[in-house]
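With one protein chain withheld, the remaining protein chains of the complex are depicted in position.
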Amino acid sequence: MGRNIHYPLIIVNLKTYLEAVGKKAEELAKISEKVSYETGTCIGLAPNFTDISRLSIFNIPVFSQHIDPIEPGPYTGHILAESVAEAGATGTIVNHSEKRLKISDIEVAIERAKEVGLATVVCANTTRVGIAVAAFAPSMVAIEPPELIGTGIAVSKAKPEVVSNSVREIKKIDPNVEVLCGAGIVSGRDVYAAIKLGSNGILVASGVIKAPNWENSLLEFAKAAADASGEL
Amino acid sequence: MGRNIHYPLIIVNLKTYLEAVGKKAEELAKISEKVSYETGTCIGLAPNFTDISRLSIFNIPVFSQHIDPIEPGPYTGHILAESVAEAGATGTIVNHSEKRLKISDIEVAIERAKEVGLATVVCANTTRVGIAVAAFAPSMVAIEPPELIGTGIAVSKAKPEVVSNSVREIKKIDPNVEVLCGAGIVSGRDVYAAIKLGSNGILVASGVIKAPNWENSLLEFAKAAADASGEL
Amino acid sequence: MGRNIHYPLIIVNLKTYLEAVGKKAEELAKISEKVSYETGTCIGLAPNFTDISRLSIFNIPVFSQHIDPIEPGPYTGHILAESVAEAGATGTIVNHSEKRLKISDIEVAIERAKEVGLATVVCANTTRVGIAVAAFAPSMVAIEPPELIGTGIAVSKAKPEVVSNSVREIKKIDPNVEVLCGAGIVSGRDVYAAIKLGSNGILVASGVIKAPNWENSLLEFAKAAADASGEL
Partner (left out) sequence: MGRNIHYPLIIVNLKTYLEAVGKKAEELAKISEKVSYETGTCIGLAPNFTDISRLSIFNIPVFSQHIDPIEPGPYTGHILAESVAEAGATGTIVNHSEKRLKISDIEVAIERAKEVGLATVVCANTTRVGIAVAAFAPSMVAIEPPELIGTGIAVSKAKPEVVSNSVREIKKIDPNVEVLCGAGIVSGRDVYAAIKLGSNGILVASGVIKAPNWENSLLEFAKAAADASGEL
C-alpha cells in the first residue's frame, strides 16, 4: 500500500466533475485508501490540480491530470512538473484525449516528469498512437478509444483486440512499459476482461465518479482486478 | 485587509517560477499579508494552481493564473472555475499574455468566474485589446505590453500614454472596470507613476519574485501605491 | 459589379465542402457573377485557399477563409496576408467560429489585412464579441451564433434582437463597420429579414452549397437582399 504504484492499478480520473471537487475528492480518497487495503489492488486518483495537495496526505498514489512541457520560468497558467511533485503527486497523466499534446511536447513532458520523479501515464486513442508514444519510454500507456469514453461500453468488451494488440505491440517497442485499459469501463467484468487481455490495470472516470455508491463501485473494480491478476 | 480586494491593488504573479512554488509561496504570502497590514495597500498573489489552497489561509486575496471557459464535466487537465473557488481563490487572471485565449472563450471564462463569485483580471497587450475586453465587463483590465514583460522597463515609464489612454478609453466603455498596469515594473517609482497615470494598481511578476529581498521589494511597491493613491 | 465590395453583400463560405472544391468552385463563381449582374447584389465567395487564384479571374470579390497574424518569414503551413492578396483576394474572413483566434491575434490579423489592402470580415458568436472586435475597426463584423450554424434556423428569424442589438451597439463603437448576419440562413425570407433588421448583408455556407440548385438559391437570396435594401 502507500503512495507508490503497484499493479494491478486502477486510476480514477476525477476530471472536472463537480461531484469530485475539493472535500468530495477527499472523501473519495478516503474510500480509495480503504478499498486498496482490503483488496490489495492499487488505487490512484487524478484530481483537479487544486486538489492534489489535499489528497497527498492519503496512502494512495495521486496523479496530476496533465503537465506542460515546460521548465520553471515565466509560464503563467501552465502546469509545472515541479509544482505537481511538490504538491505530493506520484505521477501524471499525459496526452489525455481531452488534453491532447503535440508529439514533440509529449516527449518533453515525459522527460520533465522523469526529472522530478513523477511516473507517467500516456494516453493513446489508437494502437498505433500507443506504439508511437512507447518510443518515449513512459511508465504506462493507457489505451482509450475516445469514441467509447463515457459510453458505458468497455473497450475490453467492444474492442478486445485493440487491448491485446496494443499490449503486444507496445511491449515489442519497450517491455518495461505497462499498459492500462481505458474508456467505457463500468463493471467488474470489464476490469476482469481488461486484465485477462494483458493490460495491467485500468483508467476510469465516470464509471466510478457517476456511480451511485463510490465504495461499492471501487470494491467491485478492485476485486475484479485482484482476481484477474491472481489467476495469471 | 482580509481576502477581499480593495484598491490600490498589487497583484504578484508567481508564474511557474521555482522561487515561488509550494512552501516558498507560503513564505511570500506571509510577507504579503504583513506588508499589506503595514501599508494599507491590497496585495494579492497568483500562485501555481496546486498552491491556491495553501495560500487561502492567509489574509490576502489569492488569484488563479487562469481558468478555462468550461462548465463542470469531462474536461481532464482543465481549470474549472468551481475548483479554483473551492480552493479559496478570490479572483482569477484571464488571458495573460503567456496563456492567451480565443475571444469567445474570454467572454465565457468571465461569465463562469462571475457565476462562482471570482473577480476577474483580464490582461490586454494593447489599448485596443483592453477596450475590446472591457465589453465583457470584467472586474479589472491589466494593460501589459508583452514586449516589456520581464524587461525591467516599466510600461508606466516607457509608454505612459498607453496607460492613460487605456484608462480613459476603457472607462468610456464601462466605468466600473478598474485598470491595472503591468509589464516591466521594478521600482516604487514605476508603481507611483502607474497610479498617477490613472490606473488603480499593478500586476507584477519578476519585479518581485526575482528581487533580492521580497519584503523590501513589496514594501517599496506598496508604499508607493499608497502614496500615489493618497495624493489623488 | 467587379471585384470591389458593395452592399448589400452576400458572402458564400465554401468551407471545406467537397461540393465546392476546385472546378466546382469555379462553376459557383460563374453563377455568382451572373446572379450578381442580374440583381445588383454583390456576391463574394470564400473558397479553399488553394482555389483563391482560380476564382480571382471572375468579376466577384473573393475572400480568404482566414489569415494568420504573421509577417512574411519562417511560418510553414500558415496563411500569409501577402499570399492571399497576391492570389487575387479582395478580403478575408477572420475569427470564423470554426477557426477562432486569440484576441490579440485578431488585432494583428486585421492590421496585416489592412497593410496589404484586404477587406476584413470578423466573425462574432455573440453581440458582446461583436462589440469587442469592433474596437479593431474591421470592414465588417458578421454575427453568427454558432449554435445556429448549419441548422437551417436563421439568426434573423430565431434571434432577431441579436441582429438589431449588434448593429446598434457595433455602430456605437465604430459607425464605419458594416454588420453582416450569419448562421442558419436558408431562404430569401431569412435574407430579407436580416437586412430589415439593420445588417448590410449575409454570410452563408450550407444554405447555398448544399442547396439542390446553386443558381436558384443564389438568385432567391440576392433578390431578397436587393428588395430589402431598396425599401430602406
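Here are a few things to note about the model shown:
Every chain is named by a letter (A, B and C) in the order it is written, and numbering of its residues begins at 1.
The rule is short, and it goes like this: contacts are C-beta pairs under 8 Å (C-beta built on N, C-alpha and C of every residue); 3 or more make two chains touch, one makes a residue touch a chain.
Keep in mind that what you see is a predicted model, and the values were worked out from it rather than measured.
Every shown chain touched by the omitted chain in the complete complex is listed here: A, C.
In the complete complex, the hidden chain is touched by one of C:29, C:45, C:93 or C:195, namely C:93. Touching residues on chain C toward the chain that is not drawn are 13, 15-18, 21-22, 46, 48-54, 65-66, 70, 72-80, 82-84, 86-87, 93, 96-99, 149-150, 205-206.
Counting the whole complex, the residues of chain A in touch with the unshown chain are 95, 97, 100-107, 125-126, 128-129, 131-133, 135-136.
Here is the rule we go by: only the chains that are shown with their structure count from here on.
Overlaying the C-alpha trace of chain B on that of chain C calls for a turn of 180°, given as a multiple of 5.
A straight line joining the Cα centres of chain A and chain C is 45 Å long. Taken residue by residue, chain B touches two or more other chains at 97, whereas all remaining positions touch fewer.
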